[in-house]
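What you see is the complex with one protein chain gone and the rest in place.
For chain A:
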Amino acid sequence: MTRAVTADSAPRTPAPPAGDTARRPTRAAADRIPAPAPEHPPAGPGRPAPPRAKRPAAGSPLRDRVRSAGLPYLLLLPALALELLIHLVPMATGIVMAFKDLTQEYISDWSAAPWAGPDNFRVAVDFDAPVGEALLRSFAVTCGFTVLAVGLSWLLGVTAAILMQDAFRGRGLLRALFLTPYALPVYAAVITWSFLLQHDNGLLNHVLHDQLGLTDSKPFWLVGDNSFVALLLVAVWRTWPFAFLLLTAALQNVSADLYEASALDGAGMWRQIRHITLPALRPVNQVLVLVLFLWTFNDFNVPFVLFGKSAPQSADLVSLHIYQSSFVTWDFGAGAAMSVLLLLFLLLVTAGYLLLTNRGRGAADA
C-alpha cells in the first residue's frame, strides 16, 4: 500500500520548483497554478497553458466549445483513417473475396471474378467431403495446440515471475535471460530449432538417443506424429517470456505488506499465492490469456519456418492450412472463406471470454 500512496502524492505536492513543473506539465498542475504562467513566458512547445487562458475572452463561446470538443476527434482522425485502411478495408475485402470464385484466372482483375454465393463456405464446412474434413482436422489440431501452448506458457510465466519476485543476487541477469527468446527474431530462432530437431544430426536426438539411450531408435520431430510435440515445444519456448514479462510487471503492484501480514497470520507460500498473488494478477491474466490465445491460434511463422509450406498432419495449424489452400493452390476464394470462418470463431470466443470473465469479476468485486 505504501508504494501506491507515494505514487499518488507526487502531483499533489504544493508548488514544486518552477523547473520541475516545466518538465511535468500535467494538467492538474497547470490549472492549479495559473499565477506563474505570465511570469514564465512559454518556454517551449510543451506548454499550452498560457494561450488557453487568454482564449475565452477573444472567441465566441460556441467556437470555443467546438474547438475543445472537436480537438480530441481531430486528433483521433489520422488514427481512425489508418485503422480503416489497415484493418477494416482489408477485412471487408477478404469477406467480399470469400463470396467470389477467385482463382488465378481472375487474379489480375478481381472484380471480374464471378460471384460464388455461399459455395466457398459450403465446401469449407462440408465435413464429410475431403476439403471440409481436412479443415476440421486442422481446426481441431489448432484448438488442442492452442490450449496446451497457452496453458504451458502461462504456467511457466507465472511460476518464473513468482520465483523472481523477491530480490536476490543475479535476478536481473536471470530475468534478461528468460526474455531472450522473446527478443530473438522469429526466423532465426525457429530455424535454429529446426536444426536441433533434425532426425539425423539434431541435438535433441543426440541427447535422447545417443547419450541417454531413452529411445530405441531416433524419433522424427519434423515429420510424422511427433511434430505436434515439436511445434508445441517451440511455441511455448517463444511465448512464455511474454507471459513472464507481463506477470512480472503486474507483481510489482502487489504490496509487500500483504505478504507480511498474511505471514504473521500463519499463511504459507501456497496460501499466499492462492489468496494474494493470483487474485492480484487477475486483471492482467484476463488480458494476457486472451492475447496469448489469439496469437497462438493464429500463429503462422513458427509452423511455416519449422515445416515449410506443407505441414505434417498432426501439426497442420489452421493458418498454415488456409495458406496452403489459397496461396499455394491459387484458390483465393476458398482461402478467404476459411479465413472468414476463422474470424467468426475468434470473435465468438473472444466475446464469450470477455463476457464470462467480466461477469465473474463483477460478482467477485460486489
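In this text, a contact is a pair of C-beta atoms (placed from the backbone, for glycine too) under 8 Å apart; a residue touches a chain by one contact, two chains touch by 3 or more; residues count from 1.
Criterion: contacts and distances are computed from a predicted model.
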Hidden chain of the complex, named as in its UniProt record, picked from "Multiple sugar transport system substrate-binding protein", "FecR family protein", "L-lactate dehydrogenase complex protein LldF" or "Tryptophan 2-monooxygenase": "Multiple sugar transport system substrate-binding protein"
Listed residues A:204, A:231 or A:334, member touching the removed chain: A:334
Touching residues (missing chain, whole complex) on chain A: 65-66, 69-70, 73-74, 77, 80-81, 84-85, 89, 93, 103-112, 123, 129-131, 134, 198-200, 218, 220, 222-225, 308-310, 312-313, 324, 327-331, 334
